[in-house]
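Of the protein chains in this complex, all but one are displayed in their positions.
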Amino acid sequence: MTQTILTVDDSRTMRDMLRMALAEAGFNVMQAVDGVHGLEVLQTAMPDVIVTDINMPKMDGFGLIEAVRKDGRYRNVPILVLTTESDAAKKTRAKEAGATGWIVKPFEPVKLIAAIRRVAA
Amino acid sequence: MTVDTMAAIRQTFFQECEEQLSEMELGLLAMDEGSADSETVNAVFRAVHSIKGGAGAFKLTALVQFAHSFETALDHVRSGKLTPLPDVMKVMLRAADVLADLVEASRDGKEIDESSYAAIASEVKALTVIEGQAEEVEEVIDFQPTVIDFGLPEITIDIPATPSHDYRINFSPRPELYGNANETVLVLRELNRLGIMQATCDTSAVPQLDAVDPGGAYLAWSIDLNSEHEIADVREVFEFVEGEADLSIETDGQAEVSDADIAALLSQALSGAPAVEPEAQSQTIAEPATPQMQALPETTSVEPASTPAPAAEIAKAESKTAAVVPTQTTIRVEFDRVDRLINLVGELVINQAMLSQRVIEANFAGSSSVVIGLEELEQLTREIQESVMAIRAQPVKPLFQRMSRMVREVADATGKEVRLKTEGEATEVDKTVVERLAEPLTHMIRNAVDHGIEAPEVRLAAGKPAEGMVRMTAAHRSGRIVIEVSDDGAGIDRPKVRASAIKKGLIAADAQLSDNDIDNLLFLPGFSTAATVSSISGRGVGMDVVKRSIVALGGRISISSRPGLGSTFSMSLPLTLAVLDGMAVSVAGQTLVVPLTAIVETSKPKKGEIHSLGADGRVMSIRNTFVPVIDVGTQLGFRDVAMEPERGVAILVETGDGTRNALLVDSIQDQRQVVIKSLEANYGTVAGIAAATILGDGRVALILDVDALVSGLLNDPLAGELRYGTGG
Partner (left out) sequence: MHDIGHAANSGDREFVAFCMGSQEFCVDIMGVREIRGWTPATPLPHAPPYVRGVINLRGAVLPIIDLAMRFGLGLTEPTPRSVIIVVQVHQQVVGLLVDAVSDILMTSEASMQPTPDVASEMAKTFVKGVYAVDGRMISIVTLDCVLPVTEKAAA
């Protein structure tokens, strides 16, 4: 069964790269440009995985994760955080907010897919 | 990803970089002025962060490293660790320029000379070191070659001599693990892909069903894994959950692969099944009815993604992508499409005018429904035209931003301190005009900084602040765009200008000129007062070139100056190059259009005002100056005998170089806006004619090129004497 991934990133370049990598691997892709938009999309659709950037205008990645976790419907949706920072503090913060895992940018399609497999059925 | 899609995304990336650089510069300028809030700082950080992210994906190492350093410094500002004092901002602004250069070089694939920005780079790095904190560890950027994994089942055929490891893994999730939507079964499935796995679940901690706490964690696993992978890969599987579980991984050391193992592997490989039967796996994992444990997936075998040819796959990907397109406030359109639309609308306007004309000729009653309908059509057409013109209209902001950088560079190079203030960046003008404004504006800004603003010591001695100010404003005024560039420098050195002009033979030694006349001498060709032609302002590129460019755009430029206080250049330009405001005139039975920008005034010549000069030259006296009279009809070859001036109308025009002439025409029809049609497409250039237009009656009318028409006379030796002489 084809799985659906929601990607949230304010960079058009990153959205394009994610879409290409995920679509090639056989996923359906939904996209949003920031946390606020991401929440709007979630009102109408339930993805299997959320992949989100941290630094975004209007509502950043942490804000989005916290909001998603508060919503009963999405408590169990795996959320992967996309980040260029690889330091432990950011990862802890992401975890505390409720992130399931992370992917470091620049990402390799292989690692992205592997990370998704680790968190999605 | 295929080469094509990567190329397309690369293009997107560089387009995005332009936008990010613009955002970044705006934000930095606001920070510099002290008018930035935390959101602005955040936006600047995000812009640099974004550029770094994309650059990493395209392996643009130099760009990534610089951006990373810059980003860290910005991070310190936004977290309050670094205060954006003026000298900090100075470094940041220079860093922004370097970043822009690096982006451009990366985009064009040019080599970047590290030494050219090494100074700025180290200054930025210095900003990243916060007192009392350990120095920021340079992020190790590890570029792996991109491998496309199509997800085929792993068919591992071991070669006997390859060592494999036995791992013993004990894994006990804590409740927090499930809180973040991690699933043990998924982790185990991934582990499974690394080799041969045997997992046993210890359910001893599971209480009676009625005592089960849905948020609790009661299961522990012990897993035996035989894999060729190194321990790092094994640990990576648990990467997300390590912090929320008790995890231990032991390795028993290398184990030789026995023949029996090889046989087993081979049979599995041949059947194409994953290393461990999914059913067997499900038996070893208990299925208590706890809410957080989802029902096991039907099969945990790896689903191979199909591998059609890349093209087909992209097509499939496109059709599968249920991309939710965010509502944007802007839309990207190819310029050609807009151009076509504008052309079509232009023809619509002409057609509508023709229709109106025919209706008038057909003598319909004024109130008839046809006439009324036509009036509505005219109104509608005009609105459509305005809307369409507005599509191509762009704010001058990007132009102003480029000037901002120019000011910094020239100031640096000439050792001056200059600040640029801009106003009216949102003022819009047709794209074609914006593009052609860049060069003249650049010259003017360079001149203002290089020649206008004095050196800091000189300014201080004059009681001015050491920092000079250049102001650039844009505004709409009576259907045109007015751009002013002013500086608070020393103003025009009039005696020097006058002396230089006399020396160059541009004016007579005893010529009496007003202050404004002297100022305007700057626009004469070949004029330059720079003692040494500085490399900044270029090899003697003077204001005459600027004036010519502005005039070529259908604009006018003037200058005003106050000694010691500064100079102001004022330009007025049409809003678009596709449409022209003109005066329709009759000449020898033909209709011609004279561009309004060239016209100073019109008058009906009276007998005493016309004088003869030479064989067949004529001049007209206008308020004590004499201007040459040009019989347009004979000039264009429409008539052989010059007309009598008193029977016609004189149109006083001013050409690019400031000279005035009187164009003699039969009569004036009216003032109107005309759509410019090219003559060159199907014919070629015609001396004295700029372009053509189509009148309401469907006929073609020619648009005069006033400069060319007048210069046809310049070979006439009489003309020169008249230019700067005084009236009688």
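Going by the order they are written in, the chains are A and B; count residues from 1 in each one.
Note that a contact is a pair of C-beta atoms (placed from the backbone, for glycine too) under 8 Å apart; a residue touches a chain by one contact, two chains touch by 3 or more.
Just so it is clear, the structure is predicted and the values come from calculations on it, not from any experiment.
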Touch partners, limited to displayed chains, of the chain removed from view: B
Residue among B:V98, B:A245, B:I350 or B:V429 touching the omitted chain: B:I350
Selected residue (touches chain absent from view) among B:G463, B:G608 or B:G684: B:G684
Touching the absent chain when the full complex is considered, from B:A205, B:A475, B:V600 or B:V700: B:V700
Positions on chain B contacted by the hidden chain, ascending: 343, 346-347, 350, 590, 635-638, 677-689, 692, 694, 698-702
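The rule is short, and it goes like this: only the chains that are shown with their structure count from here on.
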Chain A and chain B, separation of their C-alpha mean positions in angstrom: 30
Sites on chain A touched by chain B in the complex: 2, 4, 10-14, 16-17, 19-21, 23-26, 28-33, 37, 41, 45, 55-57, 75-79, 84, 86, 92, 95, 98-102, 105-110, 113-115, 117-121
Sites on chain B touched by chain A in the complex: 1, 5, 8-9, 12-13, 15-16, 42-43, 45-46, 49-50, 52-54, 56-57, 59, 139, 143-144, 146-151, 179-183, 185-187, 189-190, 237, 239-240, 243-244, 292, 294, 297, 305-306, 313-314, 316-318, 320-326
